[in-house]
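We show some of the complex, not the whole, and keep each chain where it was.
Letters are used for the chains, namely A, B and C, taken in the order the chains are written, and counting of residues starts over at 1 for each.
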Amino acid sequence: MAALPATDDTQWVLTLSCIDGPGIVHAISGAVVAAGGNIAESQQFASADTGRFFMRLQVEAIAQPESFQERFTGSLAPVTERYHMTWRLDTVGRPVRTLILGSTATHCVNDLLYRRRGGQLPIEVPLVLSNHDTMRDIAEFYDVPFEHRAIAGPEDKAAFEARVLEAVEELDIELVVLARYMQILSPELCEALAGKAINIHHSFLPGFKGANPYKQAHQRGVKLIGATAHFVTTDLDEGPIIEQDVTRVDHSYSPRELVQLGQDEEARVLRRAVNWFAENRILADGDRTIIFR
Amino acid sequence: MAALPATDDTQWVLTLSCIDGPGIVHAISGAVVAAGGNIAESQQFASADTGRFFMRLQVEAIAQPESFQERFTGSLAPVTERYHMTWRLDTVGRPVRTLILGSTATHCVNDLLYRRRGGQLPIEVPLVLSNHDTMRDIAEFYDVPFEHRAIAGPEDKAAFEARVLEAVEELDIELVVLARYMQILSPELCEALAGKAINIHHSFLPGFKGANPYKQAHQRGVKLIGATAHFVTTDLDEGPIIEQDVTRVDHSYSPRELVQLGQDEEARVLRRAVNWFAENRILADGDRTIIFR
Amino acid sequence: MAALPATDDTQWVLTLSCIDGPGIVHAISGAVVAAGGNIAESQQFASADTGRFFMRLQVEAIAQPESFQERFTGSLAPVTERYHMTWRLDTVGRPVRTLILGSTATHCVNDLLYRRRGGQLPIEVPLVLSNHDTMRDIAEFYDVPFEHRAIAGPEDKAAFEARVLEAVEELDIELVVLARYMQILSPELCEALAGKAINIHHSFLPGFKGANPYKQAHQRGVKLIGATAHFVTTDLDEGPIIEQDVTRVDHSYSPRELVQLGQDEEARVLRRAVNWFAENRILADGDRTIIFR
């Protein structure tokens, strides 16, 4: 974890949302001033769809940083109350405790762990949990605890999911990343992890249902293949979209090549989604996400 | 049409397909040599899906170009027969006779006509036929005949489609472009135009069914919007894909802005598809297209 | 101009910059509240390079919009004074008075005028001034005054530039767009138009000096060609960058095809830059631009 920028208590990030109305920015910025802070970064968005207001602030504690949190929560309290705000205060750069779930494919977990080690991804990973053993050596190389629990039937799956919930509890997990974990989550687990589980899946134009979508994409001759990262909901692969990207292909690409390029996109898109989550840049607006990049 | 490169009889393009097997390239290139030609460009593809072989050749007539076509068809005949080839011989740069169908939106027709005038698109347009009058002035500015036939009911639609078929016949139309023509074609018309009608439509990840897809895309918070050009088949919006592209958006784009960006993509994607068709670069491989760019 | 959204006096845009420091957002948002406004959109940026703070606000006048401007300038005055702000207040959607300069190539002017007519670009164009006559019919089609002044020698050029300055004065020009105007501007004209003239030029990796860059790009076998829109300064083609984009090419593209693709990029990039300028989304930060998209 040494390579990560040291978190300190002078840089804070505040995210909030509430019903939109006049005076919100003035009230919030007043609380910052009152606490002896300076706004270093600020983004906001008023959603015409839901009528809600969203804001993300990075605030520098100018004087007496050691007591800034106390002062700021104090000056914020009347504001968040008056506007019935949902809000969250965190330090900038704090590594987010992340549980990674995997199966056989290693491209996503390898990408996440390589970047975490290089200090490019503010997460810490107390556990990689997989229903296959293929990523053990990668986890070990990156000094991350690895646990293999095979799933041969419904009972195994229930046990696996119980282990997920237990790990979330025991290890203070804030984010669960489905890094090509190939089992469908039970509705109970989806609900238990609502808003803190990110999934990655391939995506095509047009979308394909059923098994082996890359083969279908090849047969239809699609010219773009891509990936979508989204929050896990009980609606399979239909949760709020966090990030998407595509790459060009043509008729000469074999299904095998499509899979490889698709995996590259998956790793890139998942990495961005995890990074934005860890930096408190994602806010939920109904079925949409607001991304304050 | 003056700005278009003058077509001549020294540059020829041959496209062909047949069951794959040894000796095809040797036989074809032998026919080129025998006719006194030189291969200037050549592309080929063997489809593992259908077992078919596809080829596109640009051939320069070296000596006595005025009789090259006769010599080449003569030397090709035994080859195309032996391999049961589907083939087509054309001159390079010959403007393809194109019928444009439109409704209210002008972005696609404007883009096509602007580029045709600049000599960037080897098409000639003997008619723009529309069920609305909005693109009349654009057609007139570009000196292209325009015809408005309103569609108020099923009978009007049948008459419109009859006029399409009549125009195809009378005007020697080789390509029909649905440039945001917003009526669903009857199965009969789809079949009559099979392989020579190109449609453009918006496309999203995920795909959205039903009315107002841009609004749906906005509500789901998609991060990419795009367009797909495809051949018209009786399967609505599901014909062989010719070209696709996307552009990035984020939560701050209004549905109105999404529409504008989507229109830009539509114009770009349709323009490329029309250009490839006019240059004999698109070959059909079952439900897929082979694009020899 | 009919298709442009009617500007009204209920939607205002405020842009400002000053030395960064605590309390700015609070002071500005206080002035909004005091004037009876609501912040509909807000973006800000603190530049670590120059130590300056930048902000763009869209403000809705809630009560008595007819006198909002007066109230808001009144409540802003002590704030802008205290922080020594550079600032500007405008209505949202007001068409910006734009002078277009051209030479022979029509792709940029055609794109700008087509979009203006469709209500997609909030500009009005009281004059297109060109040293060639090639774009006259396009200007006339779009009902825009056109003036042709040939440049055969230095005296003609001086006269052309004098006409530019005169037109800027007489026609209340706010933005001058060099839409492939192929003459080098005199240092005097560059200075006179500082901060309100946008140029577009091709750009490559690596950059090429001297004549016929597309031929050089072809000879070096570049894989990307693109365009850059920037503010005009006396440093030829080195002014603050507003927007850039590229498209992929390969060895098979002829110099002629490179030029066509390059022109598509130029039109797209210039259109975005002009739109952002017209919407007050570009702020200068030393040699850089801040783009509040």
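Here is the rule we use: a residue touches a chain if its C-beta (ideal position, glycine included) is under 8 Å from a C-beta of that chain, and two chains touch if they have at least 3 such contacts.
Note that the coordinates shown come from a computational prediction; the quantities given were computed from them, not determined experimentally.
Identical protein chains form the entire complex, numbering 4 copies in the structure file, with 3 of these shown.
Please note the rule applied: only the chains that are shown with their structure count from here on.
When every chain is reduced to the mean of its C-alpha atoms, the one closest to the centre of the whole protein set is C.
Averaged C-alpha coordinates give centres for chain B and chain C that are 36 Å from one another. Annotation: 42 Å between the Cα-based centres of chain A and chain B.
Within chain C, no positions touching two or more other chains are listed. Residues 106-107, 110, 114, 118, 120, 137, 141, 252, 260, 264, 268, 293 of chain B touch chain C in their complex.
Residue ranges of chain A in contact with chain B, taken from their complex: 45, 47-49, 203-207, 218-224, 226, 228, 238, 240-241, 243-246, 250-252, 254, 285-291, 293.
On chain C, the positions that touch chain A within their shared complex are 21-26, 29-30, 32-33, 37-46, 62, 248.
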